[in-house]
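Only one protein chain is missing from this complex, and each of the others stays in its spot.
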Amino acid sequence: MTDYSYFPGCSLTSSAAEYDVSFRLVAAAFGIGLDELADWNCCGASPAPHHWGGELGILLPARNLHIAGAGHPSVVAPCAGCYNRLKYAQFELERNPELRERTGAALDEAVRYQTEVLNVIQLLNREIAPDDLSERVQRRLSGLRLGTYYGCVLVRPPEVVRYDDPNNPVKMEPLLNATGAATPHFPFKTECCGSYMGLAKKEIVLQASKRIIEVALECGIDALVTVCPLCHQNLDLRQSQINAAYGTDYHLPVLYFTQAIGLALGHSPAELGINTHKNADFGNWTLDVG
Amino acid sequence: MLGVFVCQCGTNIAATVSTDRVVQAAKSMLGVVHAESIQYTCSDPGQRAIIDAIQQKGLTRVVMAGCSPRMHETTFRRAIGRAGMNPFMLEMVNIREQCSWIHSDIDEATEKAIDLVRKGVARVRRQKPLQAGSSPVTRRALVIGGGVAGIQAALDIADAGIPVTLVEKSSTIGGNMARLDKTFPSLDCSSCILTPRMVEVKQHENIKLMVNSEVEKVRGYIGNFEIDIRKKASCVIEENCTGCLICQEKCPSKAPDDFNVCAGESKAISIPFSQAVPLVASLRKEYCRLFIKGKCSVCQKVCPAGAIDYEQEDIVVTEKFGAVVVATGFGLYDWKQSYPTYGMGMYPDVINALKYERLLSASGPTGGRIERPSDGKEPRDIVFISCIGSRDESVGRPQCCSIGCMYMAKQAILTKEHIPDSQSYIFYIDVRAAGKGYDEFTRRAQTDFGAIYIRGRVGKIYPRGGKLVVMGTDTLAGDQVEIEADLVVLATGLTPAEGAGQLARRLNISTDGQGFMAEGHPKLKPVETNTGGVFLAGACQGPKDIPASVAQAGAAAAKVIGLLSQEELETSPMVAEVNQLKCAGCFKCRDVCPYGAVEAQDARDGQVAHVIASLCQGCGLCNVACPPGVISLKGYTDNQLIAEVVEVLR
Partner (left out) sequence: MPKTEVKIIGFLCNWCSYAGADMAGTARMKQPASLRVVRLPCTGRVNPLLVLKAFREGADGVLVSGCHPGDCHYNEGNYYARRRMEVLERMLPALGIDPARFHYTWVSASEGAKWADVVNEFTRRVKQVI
């Protein structure tokens, strides 16, 4: 049993609570210990680095890194946005001694920033061998065609996150395939969903997310799989807004990576919080166990 | 009697090195009786000044401080030779490339120049007069690669009355040009201008054509190469085959159609195209049912000429040549892995431009009807994307393919001619059309043939309703564009031909950063290599269009003809020499010599080493290996090198 520090971030405690639940279920099934960071704070999300300028976008995640530094060797941040901010802070602290000084001053002690930061795909790939997962599958997802949707910030900028191929990430695929699901070629796996523009200029999100869904359907995909709460929101929650704006009739389910694996392990959609999604109809594909 | 001449090279040297101070310092060096600085030593007045000084002061050794010896050593050897000196009593000291051009502090650069001159003086003081040797020249040339460049070179050399062997790897000559439909900028038909030349090769009395053949081993040196050529078994007796194609028709085993870039399908026994030279079938064992399953022999039964021989074996022939022309051409960059957002080859309607040439060609698999690979439909909207694997640092390929802009314009024009209601879109970085008539040509593609040029890169290609959506940026309009295309054609970068690196190693010539064969000097030796007697022609040296390939081939041929018109060649006298009185007879030198230049000779008590001067290439390996240090490389003796080290550190 390996223990990891766990940084849930704001989303996983609110709008993406089902992500947290499903992650914990999968982790438990494979004996992965998750120690939630004590007194963690906001990762800075999009506004801190982009709108408030200065160093807030580094200082906020730096504090979380600092806390993690007192715990296990690695910290996992399932939300792609949180992951990106933590990696960014680490990247900047690593190369900028003066920033390290200032951060230390703000923390009243030398900043601990070298804890390994993992995203959820990385963690599960490390702890679960595809063959093991395949053996543990209770509900084989054969026949289900999953579109792996990585979004932007998990793999970009590549020199900062250094994770997977930024143009063609493929690290979700092995575990998903081990559940029996197919992962057909999906050209929009890193296309932007519109991100936080949903608040400022909704049309942008509707247009961007519409195209992702459209191409997914063109590729014969039954459900999208993501690791980002914001992407999830734009693609699932706003699907009805897309339909209203474009006169489409989309009902494409969007799952968290951990939910897809949870389904394969035999958990019910309700246990995994899939019922809280707006689009949870898998069509011909039945969710029966066995 | 030693003279030192310090070149100012205009301001090239004099701006950073105080040549006066160097002259002053030289005057006090041991043995120096004359030192002066000259504005341009290599110029006619400069050389005359040197000759005058030699004759007036009776100089016997000369140090030339100036540019790199790689630049002008021969020039100055000739000059002092003309003054009556032994040409090898010269030492060149490089105070330009390796001094004035790389430093900015005058004091530092001058001090270094003085050190270097002192080193040169010390070295030339220990130099002995040497006599260049000579070796006979084999009057026969080898041309490797039978594309348009190799064909041109072979014909030019053969026309001068020199026998040529043309070695081609595939089963026919013609190379990539044989695959093209029409050619920019004149739009003449590629086969119409190429096939007569191919036939000429076949019929030329001075050309021996070897197809299915490759160079396997190279020995010797300029004027005297001895080369093994392996001719691979093709299971067809070349002399018997009439090219009737019955075997290909009846053969049950399908095989990839390499000539058509897999736009069509071929058979295990085939002739790649109907104008092939020689018009002889070849069998590819890896696809043949007989060789895979042990049962078939259909071709043997149907061949009316009795030309099939399944037992045929590779043959290796060894021939002597005086000169070699390398003309192995190019391959195409495989874009699939590096451009995952273009579908990694999952979309059959995303093809490379060479395949498109085959779809355009009247002699191609579709008879010149443009059909898209997925469903055979005639496309209407065609998108061309330039610079795939060219000028793209993100995939580690910064170089320009130098022909893409031109052939995209050509293909857009031809597309319009084939399908009048079609629309071509060309994504470009900038249009590079520097040749004669080239810019006009690309403009005609736009004005007369309606091609739409979009400046920008394509980010993604994805399917929508049987079409492909091409997403890109228009950097002039500052906007994103999306085009629904029926067919996407990629102008992929050029790479060296497969196996070029291995061949380069066999020939002992260098390759550049991208693996193309390296020329001797980018400006002054564009067809030479750094191995004497080996020349380059065509796209093997770097991406090139046909006119440039043919021009280079002609130049290479002229070099070969010049070389082989000599009866004998001067050889470098800087070879190894054994002091046989002190030789212990251990033959460590013979063990390390890469050229087998050391032989044993009987002496009074046992055997001693002897260097065969005509074989020695002067590498000096033996000099280091010899335990008592009695075999030494003339011009680079231990004494000389030690003196250099000591003096430069003084």
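Every chain is named by a letter (A and B) in the order it is written, and numbering of its residues begins at 1.
Everything below uses one rule, namely that contacts are C-beta pairs under 8 Å (C-beta built on N, C-alpha and C of every residue); 3 or more make two chains touch, one makes a residue touch a chain.
Being a predicted model, the structure only gives us computed values, none of them experimental.
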Shown chains in contact with the undisplayed one are B
Touch assignment to the omitted chain, from B:Cys244, B:Val592 or B:Ile612, lands on B:Val592
Considering the complete complex, of B:Gly294, B:Gly465, B:Gly478 or B:Gly513, the missing chain is touched by B:Gly513
Among B:Thr328, B:Thr531, B:Gln552 or B:Thr571, exactly one should touch the missing chain; which is it?
B:Thr531
Contacting the left-out chain: of B:Ser43, B:Thr74 or B:Ser104, that is B:Ser104
In the whole complex, of B:Arg96, B:Arg284, B:Lys355 or B:Arg590, the residue touching the missing chain would be B:Arg96
Residues of chain B in contact with the chain not shown:
68-71, 94, 96-99, 101-105, 108-109, 111-112, 115-116, 119, 505, 508, 510, 512-513, 518, 530-531, 574, 592, 594-595, 617-621, 623-625, 633, 636, 638, 641-642, 644-646, 648-649
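Heads up, the rule we're going with is that only the chains that are shown with their structure count from here on.
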Separation of chain A from chain B, taking each centre as the mean of its C-alpha atoms, in whole Å
51
For a test of understanding, state which residues of chain B touch chain A in their complex under the given definition.
339-341, 343-344, 346, 460-465
So in the complex, the part of chain A that touches chain B is made up of which residues?
165, 167-168, 185, 187-188, 191, 214-215, 218-219
